[in-house]
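All protein chains but one are shown in place.
Up next is chain A:
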Amino acid sequence: MAAESSEGEEETKLSGGSLLLTVDDDLTEMGKKAAWSVSSCKPGNGVSSLRDDNLETYWQSDGGQPHLVNIQFQKKVRLQLIVLYVDFKLDESYTPSKVSIRAGDGFHNLKEIKTVELVKPTGWVYLSLSGVDPRDTFVNTFMLQIAVLSNHLNGRDTHVRQIKVYGPRPNPIPHQPFQFTSREFITYSSIR
């Protein structure tokens, strides 16, 4: 169910969550190229817990809402998908319920591109960055901000266990507008 908000960004309601992380082969994880920071954290539950590939650990905020995760890239990157691991069964009132995704060149010009409502999620939650227009399959940005606007049961601080950010895999053949998949096509794709 998608509804147009007053800001013009897409608002989606998501329930459930997937216990297995499955992502298309044509996407690559981009988070390792970024600098990650958070608005606040409890000692021992810092930003590194979001990136340690361990579902037992979590980032815990320690301040007022919204709780922010900032993902900053040195160069402009194409991003297509954000995947969060959240667990209502374990985290209860610490589980995010409303999440906003913002993008821009830096803190000075972030624009909200999507707002998602999570309903008691347990597992991997997929947040596509594609717009209403089917041609807008990705965002081209220096910075992404994930804002936890509210938690379940009116909780103050939040727990997020993992965040992955995916973008289209770079084309192996430069200056080629599309990517061949079969070996034959790739073999004959350039003049020898």
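Operating definition for what follows: contacts are C-beta pairs under 8 Å (C-beta built on N, C-alpha and C of every residue); 3 or more make two chains touch, one makes a residue touch a chain; residues count from 1.
Just so we're on the same page, contacts and distances are computed from a predicted model.
Of the names listed as "GID complex catalytic subunit 2", "Zinc finger SWIM domain-containing protein 7 isoform B", "cyclin-dependent kinase" or "Large ribosomal subunit protein mL46", the one that matches the UniProt record for the absent chain is "cyclin-dependent kinase". Only one residue in the set A:N70, A:S97, A:T141 or A:Q162 touches the chain that does not appear here, and it is A:N70. In the full complex, chain A contacts the hidden chain through residues 31-41, 43-48, 50-51, 68, 70, 72, 74, 105-108.
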